[in-house]
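In this view, the complex is presented without one of its protein chains, the others remaining in place.
Chain lettering (A and B) follows the sequence in which the chains are written, and residue indices restart at 1 in each chain.
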Amino acid sequence: MSSCQDKQQPKQDELSQQELISKKDETPSKVSIEFADNFLIESIKGGYRLELIDPNSHEVESTYELTYDQTKKGENVIHLPMKNLAVLSQTSVGMLSKLDALDVITGISNIDYVYSPIIKERFKNKKIRQFGDESNVPIEKIVESSTKLIIYSGFGSEFDGEGKLRKLGIQSIPNYEWRETHPLGRAEWIKLLGILIDKSEKAEKVFNEIKTNYEDLKWKVRDLNDQPSVISGNFYSDQWTAPAGESYMAILFRDAGANYVYESSKGTGSIFLPIEKVVADNRSTQFWLNPGVSNKATLSEMNPKAQFIGAYADGIYCYSHEMNQFWEMSAIEPDFLLADFIHIFHPKLEPNSTLHFYKKLK
Amino acid sequence: MIALKNIRIGYSDGLLHAENIELKSGTVYILVGKNGAGKSTFLKTLSKQIPVLSGEIDINGTSIGNITARELPKEMSYVPVHFPHMDYVRSREFISAGRAPYTNALGRLNEIDENEIQSAISTLGVEHLSDRFTSELSDGERQLVAIAKAVAQKTSIILLDEPTAFLDYSNKKKVLGILKQTAEQLDKCIILSAHDIDLCLDFASYFLIVDAETKELKLLQDPSKEEIIKVAFD
Partner (left out) sequence: MLLIFLLLLPVAGVVHFMSGHLDIGFGDLVNSLFNFDETNTQQLIAREVRIPRMFTALIAGAGLSVAGLLMQTLFNNPLAGPYVLGINSGASLFVAFSIMTGIPFLSSDLGIITNALIGALIFGLIISLFSELVRSQISLLLIGIMLGSFTSAIVSLLEVSSDASELKVFTLWALGSLSRIEFDQIPLISVVFILGIVGSLFLIKPLNLLVLGQNQARLLGLNYKRTRFVIIAITAILTGLITAFCGPIAFVGLAVPNLVRILLKSQHHGLLIVSSAFIGGIFVLLCDALIQSLENYMVIPINVLTSIIGAPIVVLLILRKLR
(Lines give C-alpha, C1' and ligand atoms only; values in the text may rest on other atoms or scores of the structure.)
Protein backbone atom coordinates (compact mmCIF):
# COMPACT_ATOMS: atom_id res chain seq x y z
CA MET A 1 0.00 0.00 0.00
CA SER A 2 1.34 3.35 -1.01
CA SER A 3 0.24 5.05 2.19
CA CYS A 4 2.45 2.73 4.29
CA GLN A 5 5.47 3.54 2.20
CA ASP A 6 4.83 7.22 2.68
CA LYS A 7 4.71 6.79 6.40
CA GLN A 8 8.10 5.16 6.46
CA GLN A 9 9.77 7.88 4.44
CA PRO A 10 8.28 11.23 5.28
CA LYS A 11 8.99 13.74 2.59
CA GLN A 12 10.88 16.82 3.64
CA ASP A 13 11.50 19.01 0.69
CA GLU A 14 11.93 22.57 1.79
CA LEU A 15 12.46 22.16 5.49
CA SER A 16 15.73 20.54 6.41
CA GLN A 17 15.91 17.90 9.11
CA GLN A 18 17.74 20.34 11.29
CA GLU A 19 15.18 23.09 11.03
CA LEU A 20 12.50 20.61 11.90
CA ILE A 21 14.37 19.53 15.00
CA SER A 22 14.79 23.09 16.16
CA LYS A 23 11.14 23.96 15.45
CA LYS A 24 9.88 21.08 17.48
CA ASP A 25 11.36 22.59 20.64
CA GLU A 26 10.48 26.22 19.97
CA THR A 27 7.26 28.02 20.67
CA PRO A 28 6.32 29.95 17.51
CA SER A 29 5.32 33.59 17.71
CA LYS A 30 1.76 34.44 18.62
CA VAL A 31 -0.89 34.39 15.89
CA SER A 32 -3.55 36.99 16.51
CA ILE A 33 -7.04 36.52 15.11
CA GLU A 34 -8.85 39.82 14.75
CA PHE A 35 -11.97 39.25 12.67
CA ALA A 36 -12.66 35.53 12.41
CA ASP A 37 -15.06 34.06 14.98
CA ASN A 38 -14.88 30.42 14.13
CA PHE A 39 -11.30 29.45 14.95
CA LEU A 40 -8.62 30.26 17.49
CA ILE A 41 -4.91 29.56 17.34
CA GLU A 42 -2.64 29.42 20.34
CA SER A 43 1.12 28.99 20.12
CA ILE A 44 2.48 26.14 22.19
CA LYS A 45 5.81 24.36 22.38
CA GLY A 46 6.56 22.70 19.06
CA GLY A 47 3.59 24.22 17.27
CA TYR A 48 0.02 25.39 17.77
CA ARG A 49 -3.24 24.46 19.31
CA LEU A 50 -6.15 24.98 16.88
CA GLU A 51 -9.66 25.34 18.26
CA LEU A 52 -12.57 25.23 15.85
CA ILE A 53 -15.66 27.06 17.08
CA ASP A 54 -19.11 25.80 16.20
CA PRO A 55 -20.66 28.72 14.26
CA ASN A 56 -24.11 28.03 15.74
CA SER A 57 -23.38 27.50 19.42
CA HIS A 58 -20.14 29.54 19.51
CA GLU A 59 -18.57 26.82 21.61
CA VAL A 60 -15.37 24.95 20.90
CA GLU A 61 -16.28 22.09 18.61
CA SER A 62 -12.90 20.40 18.28
CA THR A 63 -9.27 20.93 19.18
CA TYR A 64 -6.31 19.93 17.06
CA GLU A 65 -2.63 19.94 17.92
CA LEU A 66 -0.54 21.15 15.03
CA THR A 67 3.01 20.14 15.84
CA TYR A 68 6.46 19.91 14.34
CA ASP A 69 7.17 17.00 16.68
CA GLN A 70 6.79 14.05 14.31
CA THR A 71 6.91 11.56 17.20
CA LYS A 72 3.73 12.85 18.77
CA LYS A 73 0.75 10.57 18.30
CA GLY A 74 -2.91 11.12 19.01
CA GLU A 75 -6.34 11.40 17.46
CA ASN A 76 -6.21 15.09 16.71
CA VAL A 77 -2.52 15.52 16.12
CA ILE A 78 -1.53 17.00 12.80
CA HIS A 79 2.14 16.99 11.90
CA LEU A 80 3.62 20.15 10.45
CA PRO A 81 4.48 21.04 7.85
CA MET A 82 1.55 19.53 6.08
CA LYS A 83 1.97 18.41 2.47
CA ASN A 84 -0.54 16.72 0.25
CA LEU A 85 -3.86 18.38 0.96
CA ALA A 86 -7.17 17.39 -0.54
CA VAL A 87 -8.96 20.73 -0.69
CA LEU A 88 -12.68 20.18 -1.14
CA SER A 89 -13.66 23.74 -0.35
CA GLN A 90 -13.29 26.17 -3.24
CA THR A 91 -12.44 29.17 -1.07
CA SER A 92 -9.47 27.32 0.45
CA VAL A 93 -8.16 26.71 -3.05
CA GLY A 94 -8.25 30.48 -3.58
CA MET A 95 -6.34 31.05 -0.34
CA LEU A 96 -3.67 28.53 -1.27
CA SER A 97 -3.23 30.24 -4.62
CA LYS A 98 -2.69 33.56 -2.77
CA LEU A 99 0.05 31.75 -0.84
CA ASP A 100 1.57 30.48 -4.13
CA ALA A 101 1.21 27.01 -2.69
CA LEU A 102 -1.10 25.22 -5.10
CA ASP A 103 1.51 22.45 -5.41
CA VAL A 104 0.47 21.06 -2.00
CA ILE A 105 -2.95 20.17 -3.39
CA THR A 106 -3.48 16.50 -4.25
CA GLY A 107 -7.15 16.75 -4.99
CA ILE A 108 -10.13 19.06 -5.34
CA SER A 109 -13.86 18.50 -5.41
CA ASN A 110 -14.76 19.19 -9.03
CA ILE A 111 -12.62 20.54 -11.86
CA ASP A 112 -15.66 22.24 -13.43
CA TYR A 113 -15.79 24.68 -10.54
CA VAL A 114 -12.12 25.61 -10.63
CA TYR A 115 -10.90 29.06 -11.68
CA SER A 116 -7.13 28.79 -11.15
CA PRO A 117 -5.30 28.04 -14.41
CA ILE A 118 -2.53 26.39 -12.39
CA ILE A 119 -4.95 23.89 -10.91
CA LYS A 120 -6.44 23.23 -14.33
CA GLU A 121 -2.97 22.60 -15.72
CA ARG A 122 -2.03 20.32 -12.83
CA PHE A 123 -5.30 18.47 -13.26
CA LYS A 124 -4.50 17.94 -16.90
CA ASN A 125 -1.07 16.61 -15.95
CA LYS A 126 -2.75 14.23 -13.49
CA LYS A 127 -1.08 15.83 -10.48
CA ILE A 128 -4.46 16.71 -9.01
CA ARG A 129 -7.48 14.47 -8.82
CA GLN A 130 -11.21 15.03 -8.37
CA PHE A 131 -12.70 13.67 -5.16
CA GLY A 132 -16.20 15.14 -5.31
CA ASP A 133 -17.57 17.02 -2.33
CA GLU A 134 -17.61 15.89 1.28
CA SER A 135 -21.01 14.23 0.91
CA ASN A 136 -19.45 11.34 -0.95
CA VAL A 137 -15.73 11.05 -0.30
CA PRO A 138 -13.99 8.20 -2.18
CA ILE A 139 -11.83 6.78 0.63
CA GLU A 140 -9.68 4.46 -1.47
CA LYS A 141 -8.96 7.12 -4.06
CA ILE A 142 -7.83 9.50 -1.32
CA VAL A 143 -5.56 6.93 0.31
CA GLU A 144 -4.07 6.11 -3.07
CA SER A 145 -3.33 9.77 -3.74
CA SER A 146 -1.13 9.94 -0.59
CA THR A 147 -3.25 12.77 0.74
CA LYS A 148 -2.48 13.59 4.38
CA LEU A 149 -5.12 16.17 5.21
CA ILE A 150 -8.58 17.01 3.90
CA ILE A 151 -9.97 20.54 4.08
CA TYR A 152 -13.71 20.61 3.50
CA SER A 153 -16.63 22.99 3.88
CA GLY A 154 -17.95 22.34 7.36
CA PHE A 155 -21.67 21.93 7.92
CA GLY A 156 -21.43 21.04 11.58
CA SER A 157 -20.94 17.31 11.38
CA GLU A 158 -18.31 14.85 10.24
CA PHE A 159 -18.61 13.60 6.69
CA ASP A 160 -19.13 9.92 6.00
CA GLY A 161 -15.83 8.12 6.24
CA GLU A 162 -14.01 10.82 8.20
CA GLY A 163 -13.37 8.36 11.06
CA LYS A 164 -12.10 5.65 8.72
CA LEU A 165 -9.71 8.08 7.10
CA ARG A 166 -8.40 9.15 10.51
CA LYS A 167 -7.58 5.51 11.30
CA LEU A 168 -5.67 5.42 8.03
CA GLY A 169 -3.64 8.43 9.17
CA ILE A 170 -5.51 11.02 7.13
CA GLN A 171 -6.82 14.00 9.12
CA SER A 172 -9.68 16.29 8.16
CA ILE A 173 -10.34 19.89 9.10
CA PRO A 174 -13.71 21.49 8.41
CA ASN A 175 -13.59 24.96 6.99
CA TYR A 176 -16.09 27.34 8.61
CA GLU A 177 -14.80 30.35 6.73
CA TRP A 178 -18.11 30.67 4.89
CA ARG A 179 -19.94 31.08 8.18
CA GLU A 180 -17.87 34.12 9.16
CA THR A 181 -19.92 37.28 9.10
CA HIS A 182 -17.17 39.84 8.66
CA PRO A 183 -15.62 39.93 5.19
CA LEU A 184 -12.15 40.17 6.72
CA GLY A 185 -13.02 37.26 9.00
CA ARG A 186 -13.39 35.07 5.95
CA ALA A 187 -10.07 36.19 4.56
CA GLU A 188 -8.41 35.59 7.90
CA TRP A 189 -8.72 31.84 7.46
CA ILE A 190 -5.68 32.16 5.24
CA LYS A 191 -3.70 32.28 8.49
CA LEU A 192 -4.71 28.73 9.36
CA LEU A 193 -3.75 27.47 5.91
CA GLY A 194 -0.43 29.34 6.22
CA ILE A 195 0.39 27.56 9.46
CA LEU A 196 -0.56 24.17 8.06
CA ILE A 197 1.81 24.44 5.11
CA ASP A 198 4.55 26.34 6.92
CA LYS A 199 3.87 29.67 5.22
CA SER A 200 2.68 31.50 8.25
CA GLU A 201 4.62 34.68 7.60
CA LYS A 202 3.45 34.96 4.04
CA ALA A 203 -0.13 34.44 5.19
CA GLU A 204 0.20 37.26 7.73
CA LYS A 205 1.61 39.52 5.03
CA VAL A 206 -1.15 38.74 2.53
CA PHE A 207 -3.83 39.24 5.14
CA ASN A 208 -2.45 42.56 6.33
CA GLU A 209 -2.39 43.87 2.77
CA ILE A 210 -6.01 42.84 2.25
CA LYS A 211 -6.98 44.43 5.52
CA THR A 212 -5.26 47.72 4.69
CA ASN A 213 -6.84 47.84 1.25
CA TYR A 214 -10.25 47.04 2.68
CA GLU A 215 -10.07 49.69 5.36
CA ASP A 216 -8.76 52.33 2.98
CA LEU A 217 -11.68 51.72 0.66
CA LYS A 218 -14.14 51.78 3.51
CA TRP A 219 -12.67 55.08 4.67
CA LYS A 220 -13.23 56.64 1.25
CA VAL A 221 -17.00 56.20 1.31
CA ARG A 222 -17.45 56.78 5.00
CA ASP A 223 -18.60 60.37 4.74
CA LEU A 224 -20.53 60.26 1.49
CA ASN A 225 -24.03 61.63 1.96
CA ASP A 226 -25.51 59.89 -1.01
CA GLN A 227 -26.20 56.34 0.07
CA PRO A 228 -28.07 54.48 -2.69
CA SER A 229 -30.59 51.81 -1.72
CA VAL A 230 -29.78 48.18 -2.50
CA ILE A 231 -31.54 44.82 -2.32
CA SER A 232 -29.92 41.43 -2.62
CA GLY A 233 -31.11 37.93 -3.40
CA ASN A 234 -33.96 36.61 -5.48
CA PHE A 235 -37.35 34.92 -5.43
CA TYR A 236 -37.05 31.24 -4.80
CA SER A 237 -40.42 29.63 -5.25
CA ASP A 238 -42.85 32.02 -3.56
CA GLN A 239 -40.36 33.70 -1.23
CA TRP A 240 -37.58 36.17 -1.56
CA THR A 241 -34.37 34.93 0.04
CA ALA A 242 -32.15 37.79 1.18
CA PRO A 243 -29.11 38.20 3.44
CA ALA A 244 -30.03 39.14 7.00
CA GLY A 245 -29.03 42.52 8.42
CA GLU A 246 -25.99 41.26 10.32
CA SER A 247 -24.71 39.02 7.56
CA TYR A 248 -21.54 39.18 5.50
CA MET A 249 -23.33 40.77 2.51
CA ALA A 250 -25.09 43.33 4.67
CA ILE A 251 -21.74 44.37 6.18
CA LEU A 252 -20.21 44.73 2.72
CA PHE A 253 -23.12 46.90 1.59
CA ARG A 254 -22.72 49.12 4.62
CA ASP A 255 -18.95 49.35 4.17
CA ALA A 256 -19.47 50.24 0.51
CA GLY A 257 -21.66 53.18 1.45
CA ALA A 258 -25.02 51.79 0.45
CA ASN A 259 -28.31 51.58 2.29
CA TYR A 260 -29.38 47.95 2.41
CA VAL A 261 -33.17 47.79 2.48
CA TYR A 262 -33.30 44.98 5.05
CA GLU A 263 -30.39 46.28 7.12
CA SER A 264 -32.38 46.22 10.33
CA SER A 265 -33.35 42.54 10.08
CA LYS A 266 -31.83 40.29 12.72
CA GLY A 267 -29.47 37.41 12.15
CA THR A 268 -26.34 36.52 10.23
CA GLY A 269 -27.90 34.07 7.78
CA SER A 270 -30.77 34.53 5.34
CA ILE A 271 -34.21 35.99 5.72
CA PHE A 272 -37.29 34.98 3.74
CA LEU A 273 -39.79 37.56 2.65
CA PRO A 274 -43.20 37.34 0.97
CA ILE A 275 -43.26 38.49 -2.64
CA GLU A 276 -45.77 41.22 -1.88
CA LYS A 277 -43.57 42.76 0.77
CA VAL A 278 -40.52 42.74 -1.44
CA VAL A 279 -42.37 44.33 -4.35
CA ALA A 280 -43.92 46.95 -2.07
CA ASP A 281 -40.60 47.76 -0.35
CA ASN A 282 -38.48 47.92 -3.47
CA ARG A 283 -40.36 49.79 -6.13
CA SER A 284 -37.75 52.52 -6.12
CA THR A 285 -34.70 50.60 -4.89
CA GLN A 286 -31.73 51.66 -7.00
CA PHE A 287 -29.58 48.53 -7.00
CA TRP A 288 -30.24 44.83 -6.98
CA LEU A 289 -27.30 42.55 -6.36
CA ASN A 290 -26.81 38.81 -6.47
CA PRO A 291 -29.93 37.61 -8.29
CA GLY A 292 -27.93 34.43 -8.92
CA VAL A 293 -28.36 34.53 -12.70
CA SER A 294 -26.27 36.16 -15.37
CA ASN A 295 -28.84 37.67 -17.73
CA LYS A 296 -32.22 39.32 -17.63
CA ALA A 297 -33.89 36.76 -19.86
CA THR A 298 -33.21 33.97 -17.37
CA LEU A 299 -34.14 36.29 -14.54
CA SER A 300 -37.59 37.08 -15.85
CA GLU A 301 -38.12 33.46 -16.76
CA MET A 302 -37.41 32.50 -13.16
CA ASN A 303 -39.35 35.37 -11.70
CA PRO A 304 -41.98 37.23 -13.63
CA LYS A 305 -42.29 39.61 -10.70
CA ALA A 306 -38.66 40.76 -11.04
CA GLN A 307 -39.71 43.61 -13.32
CA PHE A 308 -41.46 45.35 -10.44
CA ILE A 309 -38.23 45.93 -8.52
CA GLY A 310 -36.99 49.47 -9.07
CA ALA A 311 -33.51 48.38 -10.08
CA TYR A 312 -34.83 46.11 -12.83
CA ALA A 313 -34.29 48.59 -15.64
CA ASP A 314 -30.69 49.50 -15.01
CA GLY A 315 -29.30 48.40 -11.67
CA ILE A 316 -28.92 44.62 -11.48
CA TYR A 317 -25.48 43.20 -10.90
CA CYS A 318 -24.32 39.69 -10.27
CA TYR A 319 -20.95 38.05 -9.64
CA SER A 320 -21.13 36.68 -13.14
CA HIS A 321 -17.94 38.16 -14.54
CA GLU A 322 -16.65 34.66 -14.09
CA MET A 323 -18.57 32.58 -11.60
CA ASN A 324 -15.72 30.23 -10.68
CA GLN A 325 -13.46 33.16 -10.00
CA PHE A 326 -16.02 34.60 -7.62
CA TRP A 327 -16.53 31.38 -5.68
CA GLU A 328 -12.81 30.66 -5.50
CA MET A 329 -11.39 34.12 -4.83
CA SER A 330 -14.02 36.36 -3.26
CA ALA A 331 -13.44 35.06 0.27
CA ILE A 332 -9.75 35.93 0.13
CA GLU A 333 -10.26 39.11 -1.88
CA PRO A 334 -12.85 41.04 0.15
CA ASP A 335 -10.98 44.20 -0.85
CA PHE A 336 -11.79 43.54 -4.51
CA LEU A 337 -15.35 42.72 -3.56
CA LEU A 338 -15.68 45.99 -1.68
CA ALA A 339 -14.07 47.84 -4.58
CA ASP A 340 -16.66 46.34 -6.93
CA PHE A 341 -19.49 47.44 -4.67
CA ILE A 342 -18.12 50.95 -4.36
CA HIS A 343 -17.75 51.08 -8.14
CA ILE A 344 -21.39 50.03 -8.50
CA PHE A 345 -22.86 52.29 -5.80
CA HIS A 346 -20.61 55.31 -6.30
CA PRO A 347 -19.46 55.27 -9.93
CA LYS A 348 -18.18 58.84 -9.77
CA LEU A 349 -15.73 58.13 -6.98
CA GLU A 350 -13.21 56.18 -9.05
CA PRO A 351 -14.30 56.77 -12.65
CA ASN A 352 -11.43 54.74 -14.07
CA SER A 353 -11.88 51.59 -12.01
CA THR A 354 -13.36 48.45 -13.51
CA LEU A 355 -15.44 45.64 -12.06
CA HIS A 356 -13.51 42.61 -10.87
CA PHE A 357 -16.09 39.98 -9.90
CA TYR A 358 -19.34 41.66 -10.81
CA LYS A 359 -21.12 42.31 -14.05
CA LYS A 360 -24.24 44.21 -14.96
CA LEU A 361 -27.18 42.08 -16.10
CA LYS A 362 -28.35 42.74 -19.64
CA MET B 1 -84.46 -13.69 -35.01
CA ILE B 2 -81.05 -15.24 -34.54
CA ALA B 3 -79.68 -17.56 -37.19
CA LEU B 4 -76.48 -19.53 -36.61
CA LYS B 5 -75.06 -20.68 -39.96
CA ASN B 6 -72.42 -23.35 -39.65
CA ILE B 7 -70.33 -21.47 -37.11
CA ARG B 8 -67.14 -22.25 -35.33
CA ILE B 9 -66.43 -20.14 -32.27
CA GLY B 10 -63.91 -19.76 -29.50
CA TYR B 11 -60.47 -18.32 -29.29
CA SER B 12 -57.94 -19.30 -31.98
CA ASP B 13 -58.35 -23.11 -31.58
CA GLY B 14 -62.14 -23.23 -31.83
CA LEU B 15 -64.07 -24.25 -28.77
CA LEU B 16 -67.40 -25.31 -30.16
CA HIS B 17 -69.34 -25.36 -33.40
CA ALA B 18 -72.93 -25.39 -34.54
CA GLU B 19 -74.68 -26.23 -37.78
CA ASN B 20 -77.76 -24.32 -38.78
CA ILE B 21 -79.85 -23.23 -35.81
CA GLU B 22 -82.71 -20.74 -35.76
CA LEU B 23 -83.68 -19.02 -32.52
CA LYS B 24 -87.13 -17.40 -32.37
CA SER B 25 -88.59 -14.49 -30.49
CA GLY B 26 -90.98 -14.95 -27.58
CA THR B 27 -88.88 -17.83 -26.33
CA VAL B 28 -86.44 -18.55 -23.51
CA TYR B 29 -83.45 -20.70 -24.48
CA ILE B 30 -81.41 -22.35 -21.73
CA LEU B 31 -77.75 -22.82 -22.55
CA VAL B 32 -76.33 -25.92 -20.88
CA GLY B 33 -72.88 -27.44 -20.96
CA LYS B 34 -69.94 -28.55 -18.87
CA ASN B 35 -67.73 -26.02 -17.19
CA GLY B 36 -65.37 -24.78 -19.84
CA ALA B 37 -67.52 -26.09 -22.66
CA GLY B 38 -67.85 -22.58 -24.07
CA LYS B 39 -71.18 -21.24 -22.81
CA SER B 40 -69.79 -17.81 -21.94
CA THR B 41 -67.78 -17.80 -25.13
CA PHE B 42 -70.93 -18.48 -27.12
CA LEU B 43 -72.76 -15.60 -25.44
CA LYS B 44 -69.80 -13.29 -25.96
CA THR B 45 -69.63 -14.26 -29.60
CA LEU B 46 -73.32 -13.51 -30.06
CA SER B 47 -72.81 -10.10 -28.46
CA LYS B 48 -69.79 -9.45 -30.69
CA GLN B 49 -67.32 -9.28 -27.83
CA ILE B 50 -65.40 -12.07 -29.59
CA PRO B 51 -65.32 -12.53 -33.36
CA VAL B 52 -66.80 -15.63 -35.04
CA LEU B 53 -64.03 -17.93 -36.29
CA SER B 54 -65.99 -19.12 -39.30
CA GLY B 55 -69.58 -19.21 -40.50
CA GLU B 56 -72.14 -16.50 -39.93
CA ILE B 57 -74.48 -15.23 -37.26
CA ASP B 58 -77.48 -13.25 -38.48
CA ILE B 59 -79.59 -11.07 -36.28
CA ASN B 60 -82.95 -10.14 -37.71
CA GLY B 61 -81.58 -10.95 -41.12
CA THR B 62 -78.32 -9.00 -40.87
CA SER B 63 -74.97 -10.59 -40.25
CA ILE B 64 -73.56 -9.35 -36.95
CA GLY B 65 -70.38 -8.48 -38.79
CA ASN B 66 -72.37 -5.73 -40.50
CA ILE B 67 -74.01 -4.37 -37.38
CA THR B 68 -72.06 -1.44 -35.92
CA ALA B 69 -71.09 -1.23 -32.29
CA ARG B 70 -73.54 1.67 -32.00
CA GLU B 71 -76.48 -0.24 -33.48
CA LEU B 72 -75.92 -3.61 -31.79
CA PRO B 73 -77.02 -2.38 -28.32
CA LYS B 74 -80.41 -1.55 -29.83
CA GLU B 75 -80.80 -5.17 -30.96
CA MET B 76 -79.26 -7.05 -28.09
CA SER B 77 -78.59 -6.56 -24.41
CA TYR B 78 -76.20 -8.53 -22.30
CA VAL B 79 -76.29 -9.24 -18.59
CA PRO B 80 -72.88 -10.36 -17.34
CA VAL B 81 -72.44 -12.95 -14.62
CA HIS B 82 -71.11 -10.41 -12.13
CA PHE B 83 -72.94 -7.26 -11.22
CA PRO B 84 -70.46 -4.34 -11.38
CA HIS B 85 -69.04 -2.98 -8.13
CA MET B 86 -70.08 0.64 -7.96
CA ASP B 87 -70.38 3.18 -5.20
CA TYR B 88 -73.22 5.66 -5.13
CA VAL B 89 -75.18 4.42 -8.15
CA ARG B 90 -78.89 4.19 -7.47
CA SER B 91 -80.85 1.35 -9.08
CA ARG B 92 -82.86 3.74 -11.17
CA GLU B 93 -79.69 5.35 -12.52
CA PHE B 94 -78.29 1.94 -13.32
CA ILE B 95 -81.45 0.96 -15.18
CA SER B 96 -81.33 4.30 -17.04
CA ALA B 97 -77.96 3.29 -18.47
CA GLY B 98 -79.97 0.88 -20.63
CA ARG B 99 -81.18 3.92 -22.55
CA ALA B 100 -77.64 4.98 -23.47
CA PRO B 101 -77.86 3.57 -27.03
CA TYR B 102 -80.80 5.89 -27.70
CA THR B 103 -79.78 9.13 -26.01
CA ASN B 104 -77.80 11.96 -27.61
CA ALA B 105 -74.15 12.77 -27.00
CA LEU B 106 -74.92 14.51 -23.74
CA GLY B 107 -76.93 11.56 -22.46
CA ARG B 108 -80.08 13.54 -21.71
CA LEU B 109 -83.15 11.34 -21.11
CA ASN B 110 -86.31 12.38 -22.97
CA GLU B 111 -89.90 11.46 -22.25
CA ILE B 112 -89.73 8.19 -24.20
CA ASP B 113 -86.65 7.18 -22.27
CA GLU B 114 -88.29 7.99 -18.95
CA ASN B 115 -91.34 5.91 -19.93
CA GLU B 116 -89.23 2.93 -20.94
CA ILE B 117 -87.31 3.11 -17.68
CA GLN B 118 -90.50 3.29 -15.69
CA SER B 119 -92.05 0.37 -17.53
CA ALA B 120 -88.89 -1.73 -17.10
CA ILE B 121 -89.02 -1.01 -13.39
CA SER B 122 -92.62 -2.09 -13.14
CA THR B 123 -92.11 -5.15 -15.37
CA LEU B 124 -89.46 -6.37 -12.94
CA GLY B 125 -91.35 -5.13 -9.90
CA VAL B 126 -88.37 -3.23 -8.53
CA GLU B 127 -90.10 0.07 -7.68
CA HIS B 128 -89.08 -0.31 -4.05
CA LEU B 129 -85.42 -0.65 -5.03
CA SER B 130 -85.18 2.20 -7.48
CA ASP B 131 -83.89 4.79 -5.03
CA ARG B 132 -81.46 2.50 -3.26
CA PHE B 133 -77.76 2.24 -4.03
CA THR B 134 -76.96 -0.93 -6.00
CA SER B 135 -74.08 -1.58 -3.62
CA GLU B 136 -76.62 -2.11 -0.83
CA LEU B 137 -78.82 -4.62 -2.66
CA SER B 138 -78.88 -8.39 -2.16
CA ASP B 139 -77.73 -10.65 -4.99
CA GLY B 140 -81.33 -11.43 -5.94
CA GLU B 141 -82.29 -7.77 -6.00
CA ARG B 142 -79.25 -6.93 -8.09
CA GLN B 143 -80.14 -9.56 -10.65
CA LEU B 144 -83.61 -8.09 -11.01
CA VAL B 145 -82.14 -4.61 -11.43
CA ALA B 146 -79.68 -5.92 -14.01
CA ILE B 147 -82.53 -7.53 -15.95
CA ALA B 148 -84.55 -4.33 -15.67
CA LYS B 149 -81.66 -2.49 -17.32
CA ALA B 150 -81.67 -5.03 -20.15
CA VAL B 151 -85.43 -4.57 -20.52
CA ALA B 152 -85.10 -0.79 -20.55
CA GLN B 153 -82.63 -1.21 -23.36
CA LYS B 154 -85.64 -2.44 -25.36
CA THR B 155 -83.82 -5.01 -27.44
CA SER B 156 -85.36 -7.97 -29.16
CA ILE B 157 -82.62 -10.21 -27.76
CA ILE B 158 -81.40 -10.51 -24.17
CA LEU B 159 -78.37 -12.62 -23.29
CA LEU B 160 -77.73 -13.54 -19.67
CA ASP B 161 -74.60 -15.22 -18.40
CA GLU B 162 -75.64 -17.49 -15.50
CA PRO B 163 -78.24 -15.14 -14.05
CA THR B 164 -79.14 -17.64 -11.33
CA ALA B 165 -75.60 -18.44 -10.21
CA PHE B 166 -75.56 -16.54 -6.93
CA LEU B 167 -79.21 -16.78 -6.02
CA ASP B 168 -81.08 -18.84 -3.47
CA TYR B 169 -83.80 -21.23 -4.57
CA SER B 170 -86.71 -18.86 -4.34
CA ASN B 171 -84.85 -16.08 -6.13
CA LYS B 172 -83.79 -18.50 -8.89
CA LYS B 173 -87.43 -19.36 -9.40
CA LYS B 174 -88.43 -15.73 -9.34
CA VAL B 175 -85.82 -14.67 -11.88
CA LEU B 176 -86.57 -17.54 -14.24
CA GLY B 177 -90.28 -16.81 -13.96
CA ILE B 178 -89.78 -13.17 -14.76
CA LEU B 179 -87.57 -13.98 -17.73
CA LYS B 180 -90.13 -16.40 -19.16
CA GLN B 181 -92.87 -13.85 -18.66
CA THR B 182 -90.76 -11.11 -20.25
CA ALA B 183 -89.96 -13.27 -23.28
CA GLU B 184 -93.57 -14.14 -23.86
CA GLN B 185 -95.24 -10.83 -23.09
CA LEU B 186 -92.67 -8.57 -24.77
CA ASP B 187 -91.91 -11.07 -27.55
CA LYS B 188 -88.17 -11.27 -26.88
CA CYS B 189 -85.61 -13.91 -27.58
CA ILE B 190 -83.85 -14.65 -24.29
CA ILE B 191 -80.81 -16.87 -24.03
CA LEU B 192 -79.40 -17.68 -20.62
CA SER B 193 -76.78 -20.08 -19.43
CA ALA B 194 -77.53 -22.08 -16.29
CA HIS B 195 -76.61 -25.17 -14.31
CA ASP B 196 -79.97 -25.66 -12.63
CA ILE B 197 -81.39 -28.13 -15.12
CA ASP B 198 -84.30 -29.32 -12.96
CA LEU B 199 -85.49 -25.83 -12.32
CA CYS B 200 -85.06 -24.70 -15.89
CA LEU B 201 -87.10 -27.61 -17.21
CA ASP B 202 -90.07 -26.10 -15.40
CA PHE B 203 -89.72 -22.78 -17.16
CA ALA B 204 -88.36 -23.43 -20.62
CA SER B 205 -88.90 -25.90 -23.38
CA TYR B 206 -85.90 -25.04 -25.56
CA PHE B 207 -82.38 -26.05 -24.58
CA LEU B 208 -79.12 -25.23 -26.32
CA ILE B 209 -76.76 -27.98 -25.27
CA VAL B 210 -73.05 -28.24 -25.88
CA ASP B 211 -72.34 -31.87 -26.72
CA ALA B 212 -69.56 -32.98 -24.40
CA GLU B 213 -68.10 -35.34 -26.99
CA THR B 214 -68.43 -33.61 -30.34
CA LYS B 215 -68.41 -30.03 -29.02
CA GLU B 216 -71.40 -29.35 -31.17
CA LEU B 217 -74.07 -26.95 -30.01
CA LYS B 218 -77.46 -28.63 -30.36
CA LEU B 219 -80.95 -27.25 -30.03
CA LEU B 220 -83.35 -29.64 -28.25
CA GLN B 221 -87.05 -29.07 -27.68
CA ASP B 222 -88.60 -30.39 -24.50
CA PRO B 223 -85.76 -32.72 -23.68
CA SER B 224 -85.86 -34.92 -20.60
CA LYS B 225 -83.40 -34.35 -17.83
CA GLU B 226 -81.66 -37.62 -18.68
CA GLU B 227 -81.33 -36.61 -22.29
CA ILE B 228 -79.71 -33.29 -21.32
CA ILE B 229 -77.29 -34.96 -18.95
CA LYS B 230 -76.36 -37.58 -21.52
CA VAL B 231 -75.53 -35.04 -24.21
CA ALA B 232 -73.91 -32.40 -22.05
CA PHE B 233 -72.06 -34.30 -19.39
CA ASP B 234 -71.33 -37.86 -20.51
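To be clear about the criterion, a contact is a pair of C-beta atoms (placed from the backbone, for glycine too) under 8 Å apart; a residue touches a chain by one contact, two chains touch by 3 or more.
Computed from a prediction, not measured in an experiment: that's the story for all the values here.
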Notebook entry, point to check: Which listed residue (B:Phe42, B:Phe94 or B:Phe203) would be found touching the missing chain in the intact complex?
Noted result: B:Phe94
Next item on the list: Would you indicate which residue among A:Val77, A:Ile118 or A:Met323 is in contact with the undisplayed chain?
Entry: A:Met323
Item checked: On chain B, residues whose C-beta touches the chain left out of the figure -> 47, 49, 69-70, 72-73, 77-78, 80, 84, 86-89, 93-94, 97-98, 100-101, 103, 105-107, 133, 153
Next item on the list: With the missing chain put back, which residues of chain A would touch it? List them for me.
Entry: 235-239, 272, 274-277, 279-280, 283, 292-294, 298, 301-302, 304-305, 308, 323
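Here, only the chains that are shown with their structure count from here on.
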Check: Using CA atom averages as chain centres, what separation in Å is found between chain A and chain B?
Finding: 82
